[in-house]
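A single protein chain has been removed from this complex, and every other one stays in its place.
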Amino acid sequence: MSDTKKTALIISAHAADFVWRCGGAIALHASLGYNVTVACLSFGERGESAKLWKQEGMTMDRVKDARRKEAESAAEALGVHDLICLDRGDYPLDLGPETRSQVVDILRKVQPSFMMSHSKWDPYNTDHMYTTQFALECRMVAQAWGHNPGEKVLGAPQLYLFEPHQTEQMGWKPDTFLDITPVWDKKRAAIECMQGQEHLWDFYTRVAQNRANHFKRNSGGQSGGRDCKYAEGFESIFPRTVDEL
Amino acid sequence: MSDTKKTALIISAHAADFVWRCGGAIALHASLGYNVTVACLSFGERGESAKLWKQEGMTMDRVKDARRKEAESAAEALGVHDLICLDRGDYPLDLGPETRSQVVDILRKVQPSFMMSHSKWDPYNTDHMYTTQFALECRMVAQAWGHNPGEKVLGAPQLYLFEPHQTEQMGWKPDTFLDITPVWDKKRAAIECMQGQEHLWDFYTRVAQNRANHFKRNSGGQSGGRDCKYAEGFESIFPRTVDEL
Amino acid sequence: MSDTKKTALIISAHAADFVWRCGGAIALHASLGYNVTVACLSFGERGESAKLWKQEGMTMDRVKDARRKEAESAAEALGVHDLICLDRGDYPLDLGPETRSQVVDILRKVQPSFMMSHSKWDPYNTDHMYTTQFALECRMVAQAWGHNPGEKVLGAPQLYLFEPHQTEQMGWKPDTFLDITPVWDKKRAAIECMQGQEHLWDFYTRVAQNRANHFKRNSGGQSGGRDCKYAEGFESIFPRTVDEL
Amino acid sequence: MSDTKKTALIISAHAADFVWRCGGAIALHASLGYNVTVACLSFGERGESAKLWKQEGMTMDRVKDARRKEAESAAEALGVHDLICLDRGDYPLDLGPETRSQVVDILRKVQPSFMMSHSKWDPYNTDHMYTTQFALECRMVAQAWGHNPGEKVLGAPQLYLFEPHQTEQMGWKPDTFLDITPVWDKKRAAIECMQGQEHLWDFYTRVAQNRANHFKRNSGGQSGGRDCKYAEGFESIFPRTVDEL
Amino acid sequence: MSDTKKTALIISAHAADFVWRCGGAIALHASLGYNVTVACLSFGERGESAKLWKQEGMTMDRVKDARRKEAESAAEALGVHDLICLDRGDYPLDLGPETRSQVVDILRKVQPSFMMSHSKWDPYNTDHMYTTQFALECRMVAQAWGHNPGEKVLGAPQLYLFEPHQTEQMGWKPDTFLDITPVWDKKRAAIECMQGQEHLWDFYTRVAQNRANHFKRNSGGQSGGRDCKYAEGFESIFPRTVDEL
Partner (left out) sequence: MSDTKKTALIISAHAADFVWRCGGAIALHASLGYNVTVACLSFGERGESAKLWKQEGMTMDRVKDARRKEAESAAEALGVHDLICLDRGDYPLDLGPETRSQVVDILRKVQPSFMMSHSKWDPYNTDHMYTTQFALECRMVAQAWGHNPGEKVLGAPQLYLFEPHQTEQMGWKPDTFLDITPVWDKKRAAIECMQGQEHLWDFYTRVAQNRANHFKRNSGGQSGGRDCKYAEGFESIFPRTVDEL
């Protein structure tokens, strides 16, 4: 769409979501020359840091610090262009006017070719589903010519919803499988940065392997299906516009 | 997927469906070098030929003949590679074993890069929705290594559902808009071959114009949206497999 | 729509369905001057006659005979214009070409202002859901100018889905509540004709009373809601066309 | 329902929505003697005034002023009884307690026979979908006997959802088509008041023409369908209560 | 799950909801030895006390007082362990941070084996549907190790949605029927405590009787179905985890 460097923006509710759910897409597009920005609305400091809180004498600042370091290491492993930790609190997230203003500014600055966020419904984790609603709202504001007039307004980037933890319970249905085999080592390295959630390392490795099976099946199966060892799935919110099917 | 000429297969319940609903996609892909095959399961001789039947002394053969000629003219205008009229009766269609065998053979012969058919639900026209179920069944059989062993089995072509007459009532949701501006003249010419349904000429012209507005909106809107004068919309049944989002 | 007598057609899978599910609508429209035809595809002789089959020495003919008599008595109580028992077998129904031909003929003869049938989905009773698909198919054929050319073709009557036994399991959602208070006595009388299913008499009486509560709530509730003692609910398949909202 | 003049209330997120989406319904009901009130929550000053903002030296006040004038002209063309511009900001709308209090007051004052608002889901424009939730919330509060005790409480008006820009993406399904042919000239005149969005004039004209085709099809099609040149479609939230189907 | 007394928590938007919708489940589990806590977010003082407000000289305090007394009497009749009236206002409820903090504290204190709340969608009463979203949010926060560190965090209790007033309009689908015959007298006694809503006493009695019919049908019907005179239905949000199907 643009004649300059391609970009992407990931809006992640908690610090680790971008790793499990779209780490492959990040690393792959980084390798394709995209500048990928990751906006973490929180560190997941309250809700996704059980292991840390089980330690004696833990404090909020120490948890945030540990989670930030993990996120930074993972981002580096994936080749993230810009990791932005908004630190808006979690469980629940603060998705009020101030956060919105920050994310709208990021959207306009990044001008992403595509955006990513969570599933539309998540009864286990309302932070996730409200983040997606929030992402749509920010996209709308960033498109408004009368919001901070004079700034470059946002176009119409796709919003991909990345894979939640229990896909069927969240009503999430992937319509796009991305082959991440070439960058799998980077994703696994990023996953291993998440010291506090080691119980999920193999879970998401198996997810990637099984999505690869789906990739192969949908690209031709037993008759011409392309081999693939690791893949990620995404659900698109908006229709595509194409010149060839 | 193949190193040879690309192909597509349209499965049309009645003779005119392929014109209104995907005439642009046909003409565009023909112009891109695809061999596009259209399989019309019937002529729409009973259910979609009211104008002819209102004439004095009309017979089934004369209706079929007239409809065949219209379909042939339209196919020629669109650049269809092969128009196959299966003549299986309409209202209701005969979608039994014999028809299935014919369509499976066509699928294997054509080896389409993509298939097209009707919406999943159509309370106005059960021929349409049963055709889509039937298309899925034929696709499955054509993929079976044990069906007519020795033949080249089918891969995993996408099945696009083209636009029905009342989209919301049919639960049809397009996820892909195709710019057909370059071939609009051909689609309009094909539309005008449908002498018996002149009341739909302008209807489907307006559909194409409004889909062009959707194309523009989804490709960037007021900020970078690509101009487009005529478009068609499609709903995909299967996920895409990609190397870049 | 027509300048002649208004008509309606109920397509009932088994002999008793028209009583429980739309007996009030039948009696009310009969009282409004409609000719209401009821087509029972079967007597429910296998699947809905447990009480009879528990009797010593019962035969299929005796069951059918008993069920026919019940249906005739109920029809009379409701003011049915024409009760047609097609006797196509049940559990499962025979919904093949011959039955279709019969029902299409009835549709063309009756030219109903509206039709009624079962819910779209019924995991307890596939006869019910296939009857609705079949009703849509027959409606389509009856509209075809080339089906038995020369006959008066069918217009576009609404198809109302009447209330199934477990509404939520069947995915049935009423969009229309009909006040049947003026004819309740007739519906109750018809219900009591169903000697074999006495356990349902009070069940469907309570349904009518609770639907009346819904009627009142939707017509204004505590502020202007109209009093209503008995009601029936219906789900429409097709949009309405109106000159005032 | 009432023995006095009939009324209707349109709740429009932005100034132009009531024109594109239900201008015909407004003009028609005005011509039938209804007092139609339009409550515009905002002028669409930020998000739907791109053309104005592209002008040199534009200010928020000038945009609002221009949009207000357009809305007033359109309202006059349609015969709106009362146009209320709440000026609550857009992209995003302020739908907090103060706005709610204002709209509840309007609901109680107008006592509408029916209400209108946006689709339930709109990923392109969260203002739209939140307005519909908000309309439901205001309706509930206006029905509460303990809210400002002593005021006349609201009954149970239907809430019609008018047509969004991309119906299928918004999951909007019309169940009612209204013939607006008699007032089309007024709607077109109102449309032409929207100087800032000229690219939509023909789009919504085509929508009205194609909805007329649907009107004709659903009122009888080739056999008794009523002619109609322009129509609008609506989705009902609540069931109807009737004395005849 | 726990080696101590089993517990349950009902989150009721208004004072009477817990009686109509799950009074049987409360009484039954109380009789099974559960400590059942009921948290009423409001008294329903504005929206569900029409009868009181129609009295001369009524005040908010008197309405709340009357409703509190009714709720207390009903709770006593049902064997509620702890009735907590949060008094957060109704129509609309205040579901902000303070209410959330209160409910999270209750969740952690009660450590319920299961929770109950309203349907996911309710166009008639947005208080109901927002309460369910709120219940999910509170459940999530109560599970967070970093929320008030040191407290015992919540496990993963099921959230059952109890029966709304118009099930089909709310998209509520029961997956569990509970036989409440042994405690019906207690539920009816509690119902009769609701002096202000006498019009609903028989309505909800009939609901219980008809749900008993569904219980019987689903436990075996005419062949082995268990007799049941009164039942309640519930929809589960989360999957069950079992050792035998």
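First chain written, first letter: the chains are A, B, C, D and E, and each begins at residue 1.
Here, a residue touches a chain if its C-beta (ideal position, glycine included) is under 8 Å from a C-beta of that chain, and two chains touch if they have at least 3 such contacts.
This is a predicted model, so every value here is computed, not measured.
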Going by the touch rule at the top, give the shown chains the omitted chain contacts. A, B, C, E
Taking the entire complex into account, which one of E:E98, E:D175 or E:E198 touches the absent chain? E:D175
Using the touch definition from the top, which of A:Y130, A:W145 or A:W172 touches the missing chain? A:W172
Chain C residues touching the omitted chain (full complex): 45-47, 49-50, 53-54, 58, 60, 63, 90-92, 123-127, 169
Going by the touch rule given at the top, which residues of chain B touch the chain that is not shown? 100, 133, 136-137, 140-141, 143-147, 149, 159, 237-239
On chain E, where is the contact patch with the chain that was removed from view? 1, 8, 25, 28-29, 32, 114, 143, 145, 152-156, 158, 160, 174-179, 214-215, 217-226, 228, 233-234, 236, 238-245
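Everything below uses one rule, namely that only the chains that are shown with their structure count from here on.
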Pair joined by the larger number of C-beta contacts - A-B, B-D: A-B
Chain closest to the middle [Cα centroid of all protein chains]: D
Please work out the Cα centroid separation of chain A and chain D, and write it as a whole number of Å. 37
Which parts of chain B, given as residue numbers and ranges, touch two or more other chains? 50, 124, 169, 174, 214, 217, 222
With chains as vertices and touches as edges, which is it: line, ring, star, complete or other? other
Pairs of chains found to touch, sorted by chain label: A-B, A-D, A-E, B-C, B-D, C-D, C-E, D-E
